[in-house]
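Of the protein chains in this complex, one is absent; all others appear in place.
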Amino acid sequence: MEFFIQQLVNAISLGGIYALLALGLAVVFSIVGLINFAHGELMTVAGYGLFFAIGVSLGLPIAIVVAIFAAVAMALLIERVAFRPMRRADVTGLLLTSFAVSVILRVLFQNGISARGMPVPMPSALAGSIDLGFAHIGVIPLLSIVATAVSLGGLLLFLKHTVVGTAMRAAAQDFAVVRLMGIPANRVVAVAFAVSGVLAGVAAFLWVAQRGSVDPLMGFVPVLKAFVAAIIGGLGGLAGAVAGGFVLGFLEVACQAFLPAAILPYRDAFVLGIVILILVLRPEGLIPAQTGKRS
Amino acid sequence: MLSVEGLKVRYGQIEAVKGLDFTVAQGEIVTLLGANGAGKTSTLAGIAGLAPATGMIRFENQNLIGLRPEDISRRSIALTPEGRRVFPALTVAENLLLGGAMHHKGGSLDATREEMLTLFPILRERYRQRAGLLSGGEQQMLAIARSLMSQPRLLLLDEPSLGLAPKIVDEVFRLIAGLRQKGITILLVEQNAVRALDIADRGYVLVNGRITLQGKGRELAQSDEVRAAYLAA
Amino acid sequence: MKLRLALLSLTALGALTFAAQAEDLKIGLASAQTGTLAFGDQPSLAGLQLAVDEINAAGGFGGKYKAVLDVKDTRSDTAATVQAAQELVASGINILITPCDADPSIAAGQISQPAKVVTFTFCGTTPTITSAVGDFMFGTYPADNAQATVLADYAHEKGYKTAYILKSPDSAYTLKLPEYFQQVFTKKGGTIAGEGTYSMGQQDFAAEVTKIKSLSPQPDVVMTSAYEPDFPAFIKQLRAAGVTSPVLGSDGIDTPTVAGLGDVVDGVIHSSAGLPSAGTPLEAFAKKFTEKTGKPFDTVYIANGYEIGLIIDAAVKAAGSLDPQALRDAVANLKDVEGVTGKITYAGTDRMPSRDIALVELKGGSRSLVKTATPNPADVPAP
Partner (left out) sequence: MLGGLGVSRESLISGLMLAAIVAVAALVTGFAFGANGERIATLFLIYLCAVLSISVFTGGSGITSFGHAAFMGIGAYVSGILTMPKALQVSALPQLPAFLAGHETGIVIAVLAVAAAGLIAGLITGVPVARLGGSSASIATLALLIIVHVILNGAREITRGSQTFYGVPRLTTLLTALIFAMAFILIARLFRDTGPGLRLRATRENDVAAQACGVSLFQVRYAGWILSAVLGALAGALYGHFLGAFSPKDFYFDLTFLLIAMLIVGGMLTVTGAIVGTALITAVIQILRLAEGGIDLGFVHIPVIFGLTQLGLGMALLLTIWRRPLGIVGLQELGPKLKALVALAPAETPAKPASSDKSLTVTTLSKRFGGLQACDDLSFTIARGKVTGLIGPNGAGKTTLVNLICGQLKPDRGTVMIDGENMVGRAPHLIAKAGLGRTFQAIKLFDRMTVLENVTVAALTIESNLSAARNAAETLLVRLDLGKEAQRLAGTLAYGERRRLEIARALALKPRYLLLDEPAAGMNPVETEALKSMLDRIRHDFDLGLLVIEHDMHLIMRLCDHIVVINKGQKIAEGAPAAIRRDPKVIEAYIGAAPETEIIAPTPSTGGVKNETAIGIA
């Protein structure tokens, strides 16, 4: 029983991180049609933010703010420098652009910071576990779940109860009409990137808290997971991204925990096989994006 | 108020509007008539900044050519696009909010919204519903109300009667006539010439991207040439 | 026209190849300066560079040959390593140095072996690395089976009866080293309480950790040869889950990243080539390194890179020329080369050197020496 509850907590916490990542991709995709493979590098930047902030003993809460700020700044920078000039490119052109941006950023990290990993020590309070009576649950998984819930809730409030959030949802349906309302396109796009930066920053904190170090290539794995999760959920839909993230997290933990040892090496293949099965049954993803887009 | 000279709008290879000259004076309802494909919608898109236009569009002595749609909106011009294009997944309330979001400071947004709900009682009933669930007529009301939220001085209306039942069409036209009473200048694009000319001060007839006929509303309504423009009769 | 441009570029390339003189000792490095192996290759290169600078300044290798380094980054990628090795061998190098891992080293060695170029791996430790390639291939760092034996001996001494093994089939190092440990540990009376596998770079160890946590009783010791970024993730999640069993690791975690993790790694013991404790030659070297380069001496890989320079110097001196066969034979017969971590001997080995192994304990962000040991050859498992 305890084993089962622990695995369940693991699945929720991992799924939550994937959901944040997939959401970061979906927010941008829904508005500009860009699958941003440089999203992983936003996480790396946030990771370096944590590293430097903790390095100068700023304390964890401030370090997290620094990390998020770093990711937002980088998101806005790449939007302005790389993606805005390409806005007329098609989905594939934008995807290629983001590959190029991602590669360039990695080289810059390797040479500007270090090709080697950097330690990010976390307060020892995070390394403990809490005895809930029926199960021991690690602080970090619990923190992941809380942070995910807070971020998702915050994003929901932002999208529902602010003008620019409402405009972002509208822009996902019909960007031209949003502009007709006098709402500047560039600002909506920039805010979408900033939001994806915030999500990347939060995810990066959880990711780094788990792995303990940052290195220039650390963004690659999470962005792939985010991509898969976003596809499962239905590319471009925000609800779908969250659902896709949790489905992927549950699948991975379930396979890791319950597959017999002989098949375990094929875990990732197994997970992707189930993903394909989901897509065969629902080609548009679990919760397809609603778009009323017109040319 | 609005004066258009030599307006051309081009989509790729096709020149949809081939040099239009017309004016709209403060407080008027002016209608652009013509068959499908005559270039009416393209003209409105050109004025609102949605389509690349050349020539001269002077609004209160400022040239609008080259401005972005958002800049034009902030100069108090609103376009209610063809096919309504409400945001289906947003509620009526949210649709209205976006219409006026960039045009108000402080509490005036709430006041304007209250006016809209009074003007369109049906929207008050549907206030928390998603716009996609509204009927065609209700969506048209919402689209117009959303445009009015920005308190425009010039309202561009594109085919407001399209796809609506006759009874609803009456209501829409009555409403448009009422708006003029409130001091809003209106440029109306309409296929339903009889209805449009009934409420318009003046009208222009477009054929193939050019103006072939213009005149006072009621006079034009009597003209055989309007019929000719539509039916080659 | 574009083809002409391409040809022009190639002409320029030909003209630039290379400033080295015929009398120089050309050392080519197909080395992972970026990517997952950079943790070992970057500091190794820094150490080697220092050795080359010093020896060049003192009259050259073997007293007469100035060494020139040609560094190609392999991005920790096998295909790029192969291409870099081809490029370097084709440009006529005397010595090839390959990355800190067996796989790319074997791939590169298969290029240099037929060309009879003496090849060293920076810190590839798989004992089969030399036999897989041939007689021109040399290891430098203590081999996996030797490290595993010292670790198992230590576990035995401490009275650990049960061990949990975590390994990854993704590389020979992460797979075989724990298996060697298992062999020695069980031979000496220990039992394996369980074993788990992970994928390199998998990040999330929750499921593995939960399995360990559910063992009853808890294992006396957990042994793994995971390194960056897996080891930090694993140890953090292991401790977070409340598992308090001691953890044994191998030389891959002798990096500032792991030491910098804070109290979560307190008590972790790992094998290494050496530790700059007070009064040792290694401490003197560490000081010198920091003085000359301005960089901290934060990992023993720096010393290992430096020692490769010393080994080459000794071999060139013994061979008296740069003749490939003579050079190879000279390396193979080196005995008691005075390195900064101790004496290094190739004579009588399978080209994996025999040298001391240090056991190091992490505490409060720094390392302390537990002991230095040379494994009993009879205990060391066959590769």
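A, B and C are the chain letters, set down in written order, and residue numbers restart from 1 in every chain.
Definition applied: a residue touches a chain if its C-beta (ideal position, glycine included) is under 8 Å from a C-beta of that chain, and two chains touch if they have at least 3 such contacts.
As the structure is a prediction and not an experimental result, all values here were calculated from the model.
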Tell me the shown chains the invisible chain touches, ordered by label.
A, B, C
Sole contact to the chain not displayed, among A:Ala26, A:Val101, A:Ala185 or A:Leu238
A:Val101
From the list C:Asp24, C:Asp70 or C:Asp153, which touches the chain that is not on show?
C:Asp70
Which residue, B:Lys105, B:Arg128 or B:Lys167, contacts the hidden chain when the whole complex is considered?
B:Lys167
Touch residues of chain A, complete complex, unshown partner
35, 82, 85-86, 89-93, 95-97, 99-101, 103-104, 106-107, 110-111, 115, 220, 224, 227-228, 231, 235, 265-269, 272, 276
Residue by residue, what part of chain C touches the chain that was omitted?
2-3, 5-7, 9-10, 12-14, 16-17, 33-34, 70-73, 75, 77-79, 82-83, 86-87, 90-91, 103-104, 106-107, 110-111, 132, 169-172, 199-200
Residues of chain B touching the missing chain are 13-16, 35-38, 76, 112, 115, 118-121, 135-136, 148, 151, 153, 159, 162-163, 166-167, 169-171, 173-175, 177-184, 191-196, 198-199, 208-209, 226-227, 230-233
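The working rule: only the chains that are shown with their structure count from here on.
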Please find which chain has its CA centre nearest to the centre of all protein CA atoms in view.
A
By CA centroid distance, what chain is farthest from chain A?
B
A count of C-beta pairs in contact puts on top the pair A-C
Per the C-alpha means, the centres of chain B and chain C lie apart by a whole-Å value of 74
Interchain centroid distance [CA atoms averaged], chain A/chain B, Å:
42
Which chain C residues reach two or more other chains?
none
Which chain A residues sit where two or more other chains touch them?
none
Contact set on chain B toward chain A in their complex
48-50, 68-70, 73-74, 78-79, 81, 83, 85, 87-90, 94-95, 97-99, 101-103, 132, 146, 150
Residue set of chain C touching chain A in the complex reads 33-36, 38-39, 42-43, 169, 197, 199, 201-204, 206-208, 210-211, 213-214, 228-229, 232-233, 235-237, 239-242, 255-264
Across the complex, what residues on chain A touch chain B?
163, 166-167, 169-170, 173-174, 176-185, 290, 292, 294
